[in-house]
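I have placed the structure first, in the form of structure tokens, so that the comments after it can refer back to it.
For this depiction, one protein chain was excluded, whereas all remaining protein chains were kept in their positions.
Moving on to chain A:
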Amino acid sequence: MDFRFDIIAEYMPFFLEGMLLTIVMSVVGVLVGCVLGFFIALGKMSKHAIIRIPFVWYINFLRGTPLLVQLFLFHYAVLPTVLGDTTAVTSVLVTLSLNSSAYVAEIFRAGLQSIDKGQAEAAHSLGMNKFQVMRYVLLPQAFKRSIPPLGNEFIVLLKDSSLGAMIAAPELLYWGRAAAGQYYRVWEPYLTVAVAYLILTLSLTYLLNYLERRFDVK
């Protein structure tokens, strides 16, 4: 079998551009997901059912339906209705952010609930208010415990951003499909795309391992 490196070479600038968009979309997705997820976690832990239930269903919906379905729903229905118009990249960004916020919320919640009850009791007994207990005692510990699962979520998101190709967001897989379409070749573009994702996820894994070691004070 002849392997046409020239196709890869020709498309390399596009693959690199696609890779950049893949990185940007998943970084934005995970960052927005972290911010939203934090408040959703707090909402889901509310003592009041009226506050809690919307957050419970927000999480249920986003974790219980396929990401691709969510992407179509946002791209073709929700965003055009709300914004009047949308681009593929906007739709992917919104969908990834919301989807990851649900997973991140569960990660934060598990992290917070894994902290021994004595920590909050001791902090309260010293006169700290709810905000201070959260800010100085519970969150730092919960955050540290959340780093490994957050890293996993980041890697999952990075791979799932490839679904953007289905609505023609020009990320990595999109350019693989473009090359395949132009040359009627499948091995070269898809192998290249696979290797590119692998490079991204492995680099991320190493980075996360490094961070985990850095944040471990002991």
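What we mean here is this: contacts are C-beta pairs under 8 Å (C-beta built on N, C-alpha and C of every residue); 3 or more make two chains touch, one makes a residue touch a chain; residues count from 1.
Here, contacts and distances are computed from a predicted model.
J.: Going by UniProt, what is the name of the one chain that was not included in the view, given "4Fe-4S dicluster domain-containing protein", "Fumarate reductase", "Sarcosine oxidase subunit delta" or "Amino acid ABC transporter ATP-binding protein"?
T.: "Amino acid ABC transporter ATP-binding protein"
J.: Among A:Pro80, A:Pro140 or A:Gly181, which residue is in touch with the absent chain?
T.: Per the contact definition at the top, the residue touching the missing chain is A:Pro140.
J.: If I consider the whole complex, including the chain that's not displayed, which of A:Ala9, A:Ile51, A:Ala122 or A:Leu198 touches that chain?
T.: Checking the options A:Ala9, A:Ile51, A:Ala122 or A:Leu198, the one contacting the hidden chain is A:Ala122.
J.: Write the list of chain A residues that the hidden chain touches.
T.: That gives, for chain A, the contact residues 116, 118-119, 121-129, 132, 136-137, 140-141, 144, 217-218.
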